[in-house]
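What you see is the complex with one protein chain gone and the rest in place.
After this line comes chain A, so read on.
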Amino acid sequence: MSESNTPKRRVLGSNVPSGATPNEEVPSNHENVLLCPICSESMVSLSQLNRHIDDIHSGSDSGVLSSSSSPAPPASGSPVSPTPPLQKAPMNREFLNGSVSRWLKNNFENVVETSPLTSPQKRKTVKLDLLDKNKGFSLSESLTSPSTLNVFNDSDGTKEKDISKSPGKPPTASASRNNVNRLSRSHWQQPSSVSTDYCADQTCHRVLNIKNGKVNCRKCGLLYCNEHTYYKARLKNNDTIPKKPEILYEPSKEGTWARVCRSCYEGKPEDNEPLTNDLTSSFKKQRQIHNDQKELHRNKVTKRFIKLVNLHSDYYLSTKTNPDFWFSSSSWTVSRVLDEEKQIVGLENWQHDSQVQACPLCFSNFNFFTRRHHCRVCGRIVCDGSLNDKQIICSMDVPLNLFLNNKLAHLNFSPLVVQNMKELKEIPDDNEKFRIRCCNDCKDDLLHDWKSSNDSNRDVYSSSSEIFKLYDQLFLIKKNIHGLYPKYEKLIHSYQVSGDLDEINKLRIKLMSFLRDFESLIALFKKSFFVLTKQNVLKPSDDLSSDIQKLVNNIHQSTTTYLQETLINIKQLSNVLKEKEKNELKAHQQYVADAAVKNIESNNVGGSEEDSIQSPLSPSSLSPKPLPSQILEPDLTKRQIRELREELMVMSEQKFIIQGLIEKVTKSRKFDELAPLEENKTELDRNIQDLERKLGEFGF
């Protein structure tokens, strides 16, 4: 405002008495003195100004005004300054409107092709549009051509006036300045000029007028009432596709707040997946590094172990002949063995007693009761764990033959060991010589390979393996049912014409057989792991441990509930199917009844009823139903049809004859003959019905 007002204020200063309130320039301006926006001549009243403009400036002198730059600033004020009086003096509106716009048309065609002179009514819409700063309004917008569209800054409604008032600035410049935040409006739904508009919200559908509001959703462009655009979202133009502007959601400070309709608000892309953070890859990477290192370490440990075994078997074998070894002259002494052991571990790894104050595994301090021990494999000092209460045994004096027996027998030992392997293995466990002290860590390292190869196959509890064997079978069947069930469900729901009944039946047979297997397996499961208590309560049998009992209970519960649920679901599905069949049957009957114009009585009512009466609980409901499809599906060749039709005709003829006979007989009152005739007739009737059923729609 200020920018465009400065020149005017200068003019004002020269004309207006100093008493005029400076902060209400425009209104005071009009009350006291009116200036001609073109020649700055002062006027007393609006009508005078009007006349003045009409007389002096009409038509002829457009060239002077539009070409030069100097008259533009005062002129620019004109489209705005008359507007407030418009509202104040409605009497003059028509008159003024016409004249000023004519004047405008003449003078400002080149500058801004727009009509800032909106009717007061339209102005009002601007004021209603308080919810966002995006204050453009649809009506005036629709009047402007696309080329001038981008003059208006969407983020600030007042700019609209500013620009029209400051033609000193070339429109292109302002366009480039404002284009950043402006939302495209070319997709907006134009208010229709002939008929009334309705709110595009499905639930509202109100007439759009001044009262209800008439607002374009900035995103989808449809027209809504005020209430249904009471939502805000940050939007921006999609600049990547030129020419075809598209509004995108832009949830950051780049986006412009704009009014949107409810569906656009709800349609905002949302992140409905709660956050998860998968660390597997980094975990596996680290595990790889560690396990590689450990592999190296294990190799080292294994090598040391082989050396130790070699050493000790040498020692054992050479001393076993001489049980009196303490006093023997043999080169084997305890201290030599210890020295050798140190060599194997490496002197630098062999810890000194003074260095270590606490066991590295259980952190208990060494003292008189908790003694220091060297692990012969890694050389660390550990306790023997006999005193700590953590159930961890930090180190043990392990008989080597325990390792050799089956766990580590295949290692690359020295020939001496391999040769005497059998003997070494048979050394009794309580032998004092053939053993080393080994810490828990080293034990784990040594046995790692053996564990990982053996563990998966080993199961401590034979009973639990039995359980799992059965459970695996159950699981397999369950999987099969899982696979089949959705298919079956889909088939039934999409069941329309009698075409795919075969498939449905096949599927059902399959499903049912699976379910029956499942059931019998559950029964087997129950039989093998449950006992019936005296109170008639099923209980896991007592010879199982409590953990296993829990397990068995859970398995039983899960499988039985699964069975029940699936059965119920399948039953419901077959009910759906029956319903559908019934409907079709009825339609079919209708058709048949219509088709059979002859005296053939409306027939097979039985079919459908038989179906529904069928015992619901009997196993037959689980097994495939007797196929009513024969009725529905006269899958007949033309020839068959012809034959059947002929047969039918013969039957009908016979029936006719018999009916005649019956009549005769009744007339002559030969009742003894009547019974067989009646019988004959019903039989014929049945045959006819059968034939008609077979023929289906191909009957007469």
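Quick note on the criterion: contacts are C-beta pairs under 8 Å (C-beta built on N, C-alpha and C of every residue); 3 or more make two chains touch, one makes a residue touch a chain; residues count from 1.
Here is the rule we go by: contacts and distances are computed from a predicted model.
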**Study point:** Chain not present in the shown complex, as UniProt names it (candidates "ER membrane protein complex subunit 1", "AP-1 complex subunit gamma", "GPI ethanolamine phosphate transferase 2" or "Vacuolar protein sorting-associated protein 45")
**Key:** "Vacuolar protein sorting-associated protein 45"
Practice item. Looking beyond the chains shown, say which of A:H205, A:K303, A:H410 or A:K479 touches the absent one. Key: A:K479
Study note, to complete from the structure: Per the whole complex, from A:Q357, A:S520 or A:Q557 the residue touching the absent chain is A:Q557
Review point. In the complete assembly, which of A:K571, A:K586 or A:K670 touches the absent chain?
Key: A:K571
Point to revise | Interface with the unshown chain - residue positions in chain A | key: 230-234, 249, 251-253, 255, 257, 266, 268-280, 282-284, 286-287, 289-291, 294, 391, 444, 448, 451-452, 455-456, 458-461, 464-465, 468, 471-472, 475, 479, 482-483, 485-486, 489, 545, 547-548, 550-551, 554-555, 557-558, 561-562, 564-566, 568-569, 571-572, 612-613, 615-617
